[in-house]
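Pasting a structure here, questions to come.
Only one protein chain is missing; all other protein chains are in place.
Note that the chains are named A and B in the order they appear, and that numbering of residues resets to 1 at the start of each chain.
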Amino acid sequence: MSTEAHGDSHFLQHHYDTPAQQFNAAKLGMWLFLAQELLFFGGLFVAYGVFRSWYPQAWVVGSHLLDYRMGALNTAVLLLSSFTAVMAVRSAQTGNQKATGNFLLATIALAGVFMVVKYFEYAHKFEVGFLPGSHFAPHGVGLAEIVEAARESGVNGVPYHLRTFFGLYFVMTGVHGLHVLIGMFVMGWMWNRNRKGEFSTRYSTPVEMTALYWHLVDIIWIFLFPLLYLID
Amino acid sequence: MTVEAEAEAAIPADPHHIPEGADYITHEHGLKSWLTTVDHKRIGVMYLISILLAFFAGGVFALILRTELLTPGKTIMEADTYNEMFTLHGAIMVFLFIIPSIPAALGNFFLPIMIGAKDVAFPKLNLASLYIYWIGAIFTLIAIVAGHIDTGWTFYTPYSMRGDNSAVWMTIGVFILGFSSILTGLNFIATVHKMRSPGMHWRRLPLFIWGIYATAVIQVLATPVLAITLLLLATEKIVGIGIFDPALGGDPVLFQHFFWFYSHPAVYIMILPGMAIVSEVIACFSRRKVFGYMFIAMSSVALALLGFLVWGHHMFVSGQSEYATMVFSALTFLVAIPSGVKIFNWLATLYQGSISLESPMLYSLAFIALFTIGGLTGLFLGTLSTDIHLHDTYFVVAHFHYVMVGGTVFGFLSGLHYWWPKITGRLYDERWARVAFVLVFIGFNVTFFSQFILGSRGMPRRYYSYLDQFQPLHMTSSGGAYIIGVGFVVMAIMFAKSLKSGAKAGRNPWGSAGYEWPHPHNFAEQPVFTRGPYDYHLATERELFTGTDEEWDAHMAKKGEA
Partner (left out) sequence: MNQFSQLPPQMSTFAPDVDWMYLFLFWLSVASFVAIVAVMVYFVFKYRRRPGVEAVPTGHGNTALELAWTFLPLIVLAFLFHEGFRVYVQESVPPENTVDIHVTGKQWSWEFTHSNGITETNEAKIPVHTPVRLIMSSSDVLHSFFVPDFRIKRDVVPGMYTTLWFEATALSTPERPVRVFCAEYCGALQGSTNGNDRNTNHSTMMADLHIIPQEEYATFLREGGGPPAECADAVDVNVCWGQYIYAHNGCSACHEINGEAGGHGPNWMGVFGEEIALEGGGSVTADDAYIKRSILDPSADVVSGFGNIMPPYRLRDQEIDAVIAFMRSLNAQ
């Protein structure tokens, strides 16, 4: 009994009056953070839109060069991880410490799967020379792939700005991937705090905020996937 | 365990509880106690010291520039060194001084106190923001030491694609500084929304808070766009992704759109807090609630929103489409409305007031005059036909210095003088403060008014050399810069003397009805506000008493006798 009270007393920081005030402030802060994240990625989406409208051929061929099956697999993986993140929050709110830990681990594992798939995608592109901008130098299999993709999309020759497409592809997926890695790290931290019993039915704000962040990472991918892989 | 005991246990000890007789500066000692503090006041003071150092560095660069411009051709340095100097002057003043100046230093100190909160919403994040600022500053230092950074603070491509990698260091430094700014803004918004004490409803919010709040919104929504722009720029420079460099199929005009989408709102990040301070100071030294309170508050919000829609007016001659130019020109004129509203309301506040002219008030009145010039010359630049002639000339340089120095820096100095006794607990020598004011005010006008004429006559900016016919005006401008320099030296000595041997300040040396004054440092208990921050007729005699506590006791004793 006394240990439980002790565990609770730590969470209310001195400058807040009530746990509700503290929770609301944290939630507002997190939403503001997500808003700035959206604007951060917004710049990339604008650049994507501008260049797409200038060099549509490069964009069509580019999207044919990405493996939509891998993209779809990653989309499914991230959607599932959002579900496990929600379940982690739910478990934390209901005070199920063990389940919280397991769901957090599951989310981390799924994020890991996403990164492994991404690794194989990147590795292939590096191998065949689909490098960004000035390093763009397709050879061997890469050239054959471009010819095939150009034929499929009815474009003559190799569009010069394919290099810009891959420039943006690597920046957009790279920055997103960095967010996934940060998410994995934060969830690992949450897992550790959960293990130490810091969360309870009365206090699970950090888990909830982490999940909010994770949903944002998920949603950004939901936009990246069709824009880069699917749209002709 | 009983409910009461549990509730008691739930209230932890206040980590920066200040014992009786001590203050936030003296209750803990040692460098470590400062570097690990989460107290918003100490963080504000550390920001204050940091930005003043940056201001000093930027000022030295300014004096070097003005010295070089004493003669056409070489005076003391080569052209490429000169280019480096104006880049550093601009970048340091904008990113390390003006943007964090009022919000991060004075805002941190006063925002929680003025709304009756014990601290900002996220104190640890607040400390982290300061560390991020320092890390960003270190990166800019590396850029200075490691290479030759001569891109101008705007980093325009493709020029910034050339040269050594110091531009990358600088870009990363500014990227990091941006996150400091974002996190501070986020913290302030959450604080204003969630931490206000009972009675502190939105219509009672001090105008300083309204200004900082509007600023914070821009910080959170505009800065990330700068961050991604700089990230793309650095990637372009290192890898060559072909976005901004025309040699790789990129578009330099796109970079300008990206850059100004942040950097125009950033102008309002700089000026809104200055206006916010002027509103506080004018009310205090007129002993009167600000006229048209809601109009001033809402004009800050309007400026914040309009600020997002006018970035294209930096690009009237850049090659953007004529339609874009037309729309941006029209929207730009709208900015004049909320700016004018503020000026008219400040004037109306003076009407029927009880006005005294101590140094903070002098700076605020100077703000009104100088900002008026800055705003009116903005009309020349918003009007398309005249802008074509004046764009990228000294006219623009003079215009934005009237707004950024005559506006923001004068606002900052007004606030620094106004709140100095609250921050340091000491009074300063008013006579020397006025001497410094006169020097800075005169020097400023001499420096920059001559630049309006230079610009109108066709003298382009960022010029190392110039035609002989411009020399008299350039020499005048440089002379003014030296006067400003002397003014700041006088001010620095005046403040240093105050720290060393200034008289102990009372709780409320200006007799303000503002919430930040009557209590030593933060409120001891959560307050319940029953009057507005400018309701002089409702404030008690104790609240408005300007002397020290001892003098108050003497005053009451004397009253008792009578």
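The definition used in the following text is that a residue touches a chain if its C-beta (ideal position, glycine included) is under 8 Å from a C-beta of that chain, and two chains touch if they have at least 3 such contacts.
Just so we're clear, the structure is a prediction, and the values are computed from it rather than from any experiment.
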Chains in view touching the one left out: B
Touch assignment to the omitted chain, from B:37, B:329, B:359 or B:522, lands on B:329
Among B:170, B:205 or B:373, the residue in touch with the chain that has been omitted: B:373
Which residue of B:340, B:479 or B:547 touches the chain not shown here: B:340
Residues of chain B touching the missing chain are 72-74, 78-80, 82-83, 148, 150, 152, 156, 158-159, 162-163, 246-247, 251-253, 286-295, 317-319, 322, 325-326, 329-330, 333-334, 336-337, 340-341, 343-345, 347-357, 365, 368-369, 372-373, 376-377, 379-380, 382-389, 391-393, 453, 456-458, 460-467, 469, 534-537
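Heads up, the rule we're going with is that only the chains that are shown with their structure count from here on.
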Could you put a whole-Å number on the gap between the CA centroids of chain A and chain B? 36
List the residues on chain A that touch chain B in their complex, please. 1-2, 5-6, 8-10, 12-17, 21, 24-26, 28-29, 32-33, 35-37, 39-44, 46-47, 50-51, 54-55, 132-135, 160-161, 163-164, 167-168, 170-171, 175
Residue set of chain B touching chain A in the complex reads 1, 6, 9-15, 117-119, 121-123, 125, 182, 185-187, 189-191, 193-195, 220-225, 227-229, 231-232, 235-236, 239-243, 248-251, 254, 258, 526
